Each structure stands twice: as C-alpha cells, then as structure tokens.
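Right, one structure below, let's go through it.
Shown here: the complex without one of its protein chains, the others still in place.
After this line comes chain A, so read on.
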Amino acid sequence: MAPARRWLQHNLSALIMAPTAAVTLVFVYGFIAWTVYMSFTGSRMMPVYELIGFDAYTRLWQMERWGVSIRNLLIFGGLFMVLNLALGLLLAVLLDQRIRFEGTLRAIFLYPMALSFIVTGTVWKWMLNPGLGLERSVHLLGFTSFKFDWIIDPDYAIYTIVIAGVWQTSGLIMAMFLAALRGVDQDVVKAAYMDGASMPQIYWGIIIPSIRPAFFSAIVVLAHLAVKSFDLVIAMTNGGPGYATDLPSIFMYAMSFQRNNIAVGSATAVMMLCTVMAIVVPYLYSELRPGRRHD
C-alpha cells in the first residue's frame, strides 16, 4: 500500500500530463512531420506518398505571387511588431502613472482584443473605403481635396492591414507590459528617485530593462500572430487589389485547397514554420540560456 501510494504521489503530475503530451505529440509534431513529408512529394488533389525531392520548393520560389506574399510578410510583420511594442509600452507607461479611472481606460484599450479579426477587418474595410467611409465623411464636411484611398491602391493596401492589426492587438500588449511594470521593485525606483534621476531616466535606465521577460512574451505572441494572420486580410481586402495584400498563409490556403496543389501548399507551410523558427529560436536561446539572467 505504502510503496504504491508513494509511487503515485511521485508520478501523479506525470500521469496527468501524459494524455496531453501524447495528443500534442501526434496532433502538433506528428502533423508537422506529415506536412514536411508532403512537401517532398508530387501531391496534387489527393496526397500521394512517393518522394520526388525539392520540386515543390523550386516551383514555389519561381512563382511571382509567392515573392509578393513574402515581401508583404516582411512589411506587415515588421511594422506590426515594432508599432505594437512601441504603442503598447507607451500606453502601459502612461497608465502606470496612478491616474484616475485606470480600470475603465484599461478596459477600453483592451476591448478591441475581444473582437474577432473578421469583425475588425470588415469594420476597417468600410471605414477605409473611399466611397463609404472616412474619405467620404471628410468630403461631406466640405474638405473635398482630402484623399485617403490606401485600401484600393495596390502599393499602399498592405499598410492599411497594419493599421487595423495594430489597433486590434496593441491593447493586449499594453496589458502585458502593465502587468510587468506593476511587478517592478518599487524600492529600486525610490532609490533612484532619491539619487536625483528624472522619471524618463528611471523608466529608460531601470524599469524597462527589468521587464525583459515581458518583451520576450510579447515578441513571441506578435511574431506568431503576424505569420499566421489570415482572417484579417481575408475580411479587409481578400488579398486584393489583385493579389497586392497576399500573405504566405493566404497563399498556402489557395494552393492547398483552391488549386489542388497540396505539395506546393505544404512547402509554403514549411517555409512559414522556418520563418517563425528563425525569429523565435535564437531569441529563445539567448533568453533562456542558464547563467544569462542576473535576477
């Protein structure tokens, strides 16, 4: 009785985690492996299991539209992450000044996250449409020279997606930073204040460096949101005008499910996985290396 009980006590957490681990192994890593395998076959409408090498990848990189979606990912992903981090941090710092109605304001800023990207996309689509939204309203006010038609301009349409994306996500990033700011040791801040440091100096020199882990979480969240973003673009521009706002996720969907080209679709998915790994793995390594952390 006693040894069994002790064994159970010792292994209880492992036992409880086992089903989850098994499911994750199959449905995450198993399917990643399957996708990688598919990308080396000549699968078209249905999966075939005969390996033919790098054909799907060469085909992929020859496609002009793939080039456009990669370029768009760099523009969208870069701006989306930088603007979200900057805006989220700024909002968090301002909210951290012990102001009145903080709870209300926090709810207001966090609220966009409660909407789905489809809703956000549709609303922004209408607001930015020159014949319906912002441009027309300003015209009706009498300023007829006002022009804001980015959403129908192939060169600028991708930036409208950034605007909508940042509007949606910056509240969440703010909440993450705010939680981290509240965890900063107030004694250190007070000590710095005694030494005559100004508020900006304290933030820049002490507080922000001490919330590094929050930056880490925010970057991981933002990077994967950027790479997998799909519904926002579908709702706002459906990849258009033409395919000017195409992203790898949309390209992958088109290849796998609209054009019966599973091999190229899988190759696209693998490229997307590599992109995320290229950002996250070095960062993970530098952050989690033992001995690197001072605190």
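To be clear about the criterion, contacts are C-beta pairs under 8 Å (C-beta built on N, C-alpha and C of every residue); 3 or more make two chains touch, one makes a residue touch a chain; residues count from 1.
Everything that follows uses one rule, which is that contacts and distances are computed from a predicted model.
Of the names listed as "4-hydroxybenzoyl-CoA reductase subunit beta", "Cytochrome c maturation protein CcmE", "Probable sugar-binding periplasmic protein" or "Acyl-CoA dehydrogenase", the one that matches the UniProt record for the absent chain is "Probable sugar-binding periplasmic protein". Taking the complete complex into account, A:Met45 is the one of A:Met45, A:Ile99, A:Leu140 or A:Met194 that touches the chain left out.
Set against the missing chain, the residues A:Gly183, A:Pro213, A:Gly242 or A:Pro282 yield one that touches it, A:Gly242. For the options A:Asp149, A:Asp231 or A:Glu287, the residue in contact with the chain missing from this view is A:Asp149. Mapped onto chain A, the interface with the missing chain covers residues 44-47, 59, 62-65, 125, 129-132, 149, 151-152, 154, 237-244, 254, 257-261.
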